[in-house]
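Encoded as C-alpha cells, here's the structure I'll be asking about.
A protein chain is absent from this complex, but the other protein chains hold their places.
Labels run A, B and C following the written order; every chain starts at residue 1.
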Amino acid sequence: MATAGENLDTRVHYLNANYGIKSWLLTTDHKRIAILYMASITFFFLVGGIAAVLIRIHLIEPNGAIFEPATYNKLFSMHGIIMVFFFLIPSIPAVLGNFLVPMMVGARDLAFPKLNLLSWYIFMTGGLLTLYSVVWGGVDTGWTFYTPLSTTYVNTNVLSAAFGVFIAGFSSILTGLNFVVTIHKMRAPGMTWFRMPLFLWSIYATSIIFILGTPVLAITLVLVALERIFHVGIFDPAVGGDPILFQHLFWFYSHPAVYIMVLPAMGVVSELIPCFARKRIFGYSFVAFSSVAIAVVSFLVWGHHMFLSGQSVYAGIIFSALSFAVAIPSAIKVFNWTATLYKGSISFQAPMLYALGFIGLFTMGGLTGLFLATLAVDTHVHDTYFVVAHFHYIMVGGAVMGYLGGIHFWWPKITGRLYPDGWARLAAAIIFIGFNLTFFPQYMVGYLGMPRRYAIYPPKFQVLNVMSSAGASILAVGYAIPLVYLIWSMRYGPVAGPNPWGAKGLEWETPSPPPTENFEEIPVVTEEAYAYGAKEV
Amino acid sequence: MWQGFQIRPDQASTIAQGVDYLYYFLTAIDLFFTAVIFLTIVYFALRYRRRSEQDQPKQIEGSLPLEIAWILIPLGICVVVFLWGTSLFIRNSRPPAASTEIFVVGKQWMWKLQHPEGVEEINELHVPVNQPIKLTMTSEDVIHDFSVPAFRVKKDVVPGMYTTLWFQATKTGRFDLYCDQYCGTNHSLMRGEVIVMEPTEYEQWLSGGIRGGTMAQSGAKLYDQMACITCHGTGKGPSLTGIYGKPVKLSDGKTVVADDAYLRESVLYPSAKIVEGYRPIMPTFKGQVTEEQLLQLIAYIKSLSSQEGKASK
Amino acid sequence: MADSHAASPLAHQFEDLEQQQEAASLGMWVFLATEVMFFGGLFAGYTIYRNLYPPGFEAGSHMLNVTIGAINTAVLICSSLTMALAVRAAQMGKRNALVTFLILTTALGLAFVLIKLTLEWRHDYLEGLAPGLNFTFAGPDAKSLELFFCFYFIMTGVHALHMMVGVGVLSVLLVQAWKGHFGPNHFNAVETAGLYWHFVDIVWIFLFPLLYLIGGRY
Partner (left out) sequence: MQDHLVPKSLYFLIFGSLMALTALTTGMAYVDMGQWNTIVALIIAGCKATLVALFFMHLRWSPRLMRVVLLSALLWLAILISLTTTDFFSRDWTPIPEGWEESSLVRPPIPPGNLISQVLKPSLHRYLSALGVPPRASSS
C-alpha cells in the first residue's frame, strides 16, 4: 500500500508498523481491518456492478438483448444478493465505522479487536460461498428468497447462497455488538453522549438494527434451508404452513436493513456538511435522536412490503400508518442539514459535492417512499419499476453517495495522501447526473405499470428503458473514475497532513495515517462536536 | 418517438381516476419539497460560498420553533395522505355484492380463468364493461400476482389461500395483465390481456365459448365421479345442501362459516375441522383434484344453497 | 500490539480492569439480545401456528413425555446452580471449587443433551413423528400435528445446539481453570460464559411449557 511515499515513512504509523501478508491477515488493528473490508466490498461491488451493467444492456431490447430469461433471473438475483448483503450492508459500518469509531470516541481500538477480525473472516467465508453459488450455477429466486418458490420450485443453488448470507449475518451481528460496546464503554474522558459526532450516533443506531434484526433473518434462512432439505412444511401450504409468515420474518429484518444502509450515510453527511460549511450542525440533538428514532421505527413498518400479499387489510392499514412515521425523522435530518448551510462558509471540495448530492437524491428517494406507504397508490406501483427506482434512490443515491463522500473525506486520514480534487469533483458530478438519468425513467416506466424482474417486457416500455440504460453507462463511468484516482493517490498523491480540511473531531487531531494506537495518549474532550469557530465566540 | 408518450396508463376502471388524483397530489408534494430543498441549497451555496480561507462564520446552534415546524408540517401532510390513501384502499378491498365472480388460478407460467358459466380461458379475460367483477384467486404452485395497471388493481395470488380482487371497467378495449410477483423462470412471460366488451358482445362471446357446462355443472359432474354422494347423501357425512355461507358447528365446539376456504380445506384435509356429530372418516382428496376442480366443486356446493334458497321462497 | 499484553489480564485497548470487565459483560448481554431475537423468530412462528391449529398442537404436545421433559428441566436448573457457583468460586479465586463446579456443569449439560437424544428424539423418530424424515402419523389433525413436530424438533434442536456450544466453551474454560488461568481479577471469561449458560437455561424454561404442557394433561 502507501509505502513509497515522500515523507510518510519518516514516522511509524499503522500502515508501516509491520509488513507482509501475515501482518494484514492476522491484524487486530481496527484500521487495518477497515482496509481489509474496503478491499473486499470493492471487489463485491465490482461483481454486483458487472451484473447491473449486463442487466441494463439486456433491457435495451424488449425481447431481451443478450440472455435467456433463466439467465437473466440469475443475473438480477446475483446483483441483488451481492449488492445488498455484501456491499451495501457492510459498506459504511464495516469500512468507515471500523476505521472511525475508535478514533472518534478517543480509544486505542474497538472493545473486542479479535472479534473484529473474526467478523471479517466470517464475512469473507459467507461472501465467497455466496459468490461461488451465484456465479457457478446461480440462484434465481431474487434476493428475497420468497417461499415456496425458493423452497420447492426452483432448482438452483438456493441452499448455498442462503447459507452464505446466513454466515455473513453473524459478521454483521458481531460488528454491531463491537460498536455498541465501544460506544458505551470506551469513550475518552469528557466525551459525553451529546459531544459525540453524529456519525457515532448513526453508527450506534445502525448497530441496534444489526443486533436485533439480523438474528431474525438468520433463523428465517435456517427455516428455509430445513424446508428445502426436508420439506418440513413451516412455509408450505400443503401442510398448513403459510408462505406469508416467511415474508413477515424476512421483512422484519430486511426492511430495517435499508436503514442499515442509509443511516450511516446520513451520519457521514452530518460530518461533511458542518466541516465544509464551517458551521456547527443545526439542531444537534434533533439530528442525533432522529437516527435512533429511525432505527426504532424501522422495525414497525415491514408490512408495507406486503400490502398486497394476502396480509390482512387491517394489518395493512396499521403498517401504512407506521410507515409514514419514518418520514418525520428523515425530514428532520434533511431540513437540519440544509439549515446548517445558512450563513456558513461553504467550500465545494469533492466530499461536499457528494454530501449535497446525497441530500438531493435522498430527498427524492425518501419522498417517493410516501407513494409506497400510501395503500391505494402502492396497490398500483407495488412490484413495478417504481419500487426499483425508489430503493435505488435510497440505496445507491443515498448509501453509495454517502459512502463515496465518506471515503473521499477520510481518505487523507486513511492513507495519508490526497487525491486530485478536480477529478473527484468531476466524478461526483458525473455520478449525480448519471444516476438520475438511470433511475428517474424507472419511476415513469413503473407508474406505467412495467413489472420488476421482467426479462422480456412489452415494447411500449422500450423508450424509457433505453434512456435508463444510457444513463447507466454514464453512471458506470462515474464509478470507474474514483477507482482509478484513489488507487493512484495511494502512491503518488501529495502528503495530506493531519487535518487537510480544517475539520473538528478527535480523528483529525492525530497524524495521518494514524499510529497503531491511534493517539499518543488518550485525549481529553473539552468541547462540543463541530466546535467550528468556537474560539472566536 | 414521443407521440403517445404517457405519464400514466389508461384509466379504465372506476378507481383508476381516484388513484391518479392521489398520485398527482403526492407528485406535487414531492416536487414542491424537492424544489424547496434544491433551491435553498443552491441559494445558500452561492450566497454563502467561502470567499476566503479565513472565513469564520457566526455559529447558530439551532432553533426550536423551526424544528417543531418541520416536524409538524410533514406530520400533517402524512396524516392527510394516509387517510386519503387508506379510504381508497378500503373501498378497493371489499367487492360489491352484485359482482360477477370469476375464478383465477395462477400456475407457472400462465393464468387460468373460469367464468361462472363454465367458460375457461387462458391468459385472456373477457369481461363486460360497467359491471363489478370479483376475482377469486389461488395458485397451484408459487406466489403470483394478478396486476392490471389500467385498472390500478393488483393482488398476490397465493397457494393455499384465496385472495380476492375486484374492479369495474369503464372502457372497452384490451388492457395488459401482468404477473407482478416474481414466480420463476418465465415470470416475464406470464402475461395476458383483459378484454373489456359491451355487455351484449360479452353475452355473445360467452355463448360461443361454453363447452363443458357451467362451473356448477362441472362441479356436479365431479361430485358424481368422485362418489361424494355415498357419504354426503346418506348421512354418513354431513349434508352439503344449503351449507354454503352458513355457520357450521365443529366437534371441538367451535363454529366456522362454510366459505370457500373452509370447503377447500375440507376436501383437501378432511380431518382438520370435523363437523359436530360426525366421525373423521373422510379420505383426503389432496392430489386427486386440481385447484380448478376445487373451484368447480365449491361452485356446485354454492349452487346447492341458492337452489334451496329459491325453493324455500 | 495485543500480543505483547497477552500475559497481563488487561488488554491494550482498555484503560483499566473495570472497563474491561464491564465491556465483556455488556458484550455478552448484547449478544444475548441477538439470541433472544434468534429464538424470537421461532417463537413468533410457533405462536401463530399454535393459535391457528390448537387441536393439532395440543394433540402433538400430548404425545411428548412430560416426565422426561420435567426431569430435563430439573437437570438444567441444577446446571444453572453449579454454573452460578462456579462464577462465585472464580470471583473468590478458589481454583479447586471452580474446576469442580465447571465439571459438574459440563456433565449436567451433557446429561441434558443425552437424555434428549436417546430418550426423546430417538423415541419420536421411531414412532414416526419426524417431519421430513419419516412422518407417518395419520390420525386426526395430522397436518397440524406435523407442524407441531416441525417446531418441536427445530426448537429443541436449536436449543440443544446452543447447549453443545456451551459445553464446548465450558470445556475450554475447564482446561484454563485447571491451569490456574483465572484469579479474582481475571474471571471475565467464566462470568460471560455463565451468562450464556443461564440464558440457554431460560430458553428451555419457556420451551418446556410451550412444547410439553400446552392444553393440559388432564
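We take it that a residue touches a chain if its C-beta (ideal position, glycine included) is under 8 Å from a C-beta of that chain, and two chains touch if they have at least 3 such contacts.
Remember, it's a predicted structure, so these values are computed and weren't measured experimentally.
**Student:** Any idea which of B:36, B:60 or B:90 touches the chain not displayed?
**Tutor:** Touches the omitted chain: B:90.
**Student:** Can you tell me which of C:41, C:109, C:131 or C:166 touches the chain that was removed from the display?
**Tutor:** Selected residue, touching the omitted chain: C:41.
**Student:** So which of A:224, A:244, A:372 or A:428 would be touching the chain we can't see?
**Tutor:** Considering all chains, including the one not shown, the answer is A:244.
**Student:** Could you pull out which residues of subunit A are in touch with the chain that's been left out?
**Tutor:** 184, 208, 212, 216, 242, 244-245, 248-249, 252, 299-300, 302-303, 306, 310-315, 317-319
**Student:** Hey, which subunit C residues sit against the chain that's not shown?
**Tutor:** On the side of subunit C, residues 21-22, 25-26, 29-30, 32-34, 36-37, 40-41, 43-44, 47-48, 51-52, 54, 66, 70, 73-74, 77-78, 80-81, 83-85, 88, 91-92, 187-188, 191, 194-195, 198-199, 201-202, 205-206, 208-210, 212-218 touch the unshown chain.
Just so it is clear, only the chains that are shown with their structure count from here on.
**Student:** Let me spell it out: compute each chain's centre from its C-alpha atoms, then which one is farthest from subunit C's centre?
**Tutor:** B
**Student:** Could you grab the centroid distance between subunit B and subunit C? Build each centroid from C-alpha atoms only and quote it in angstrom.
**Tutor:** Taking the mean C-alpha position of each chain, the two centres sit 45 Å apart.
**Student:** Just the number, please: Cα centre separation of subunit A and subunit B in whole Å.
**Tutor:** 35
**Student:** Mind pulling the residue numbers of subunit B that touch at least two other chains?
**Tutor:** As it turns out, subunit B has residues touching two or more other chains at 269, 272.
**Student:** Would you please write down the residue numbers of subunit A that are in contact with two or more other chains?
**Tutor:** Residue numbers touching two or more other chains: 240, 242.
**Student:** Write out the stretch or stretches of subunit C touching subunit B in their complex.
**Tutor:** 53-55, 139-144
**Student:** Hey, which residues of subunit A end up touching subunit B in the complex?
**Tutor:** 69-70, 73, 140-142, 144, 146, 148-149, 152-154, 237-238, 240, 242-244, 277-280, 282-286, 307-310, 313, 316-317, 320-321, 324-325, 327-328, 331-332, 334-336, 338-339, 341-348, 356, 359-360, 363-364, 367-368, 370-371, 373-380, 382-384, 444, 447-449, 451-458, 463, 532-534, 536-537
**Student:** Could you please specify the touching residues of subunit B with respect to subunit A in the complex?
**Tutor:** Against subunit A, subunit B makes touches at 1, 5-9, 15, 18-19, 22-23, 26, 29-30, 33-34, 37-38, 40-41, 44-45, 48-51, 55-63, 66-67, 70-71, 74-75, 78-79, 81-82, 84-86, 88-90, 92-93, 108, 141-143, 145, 147, 149-150, 152-156, 158-161, 163, 176, 178-189, 191, 269, 272, 286.
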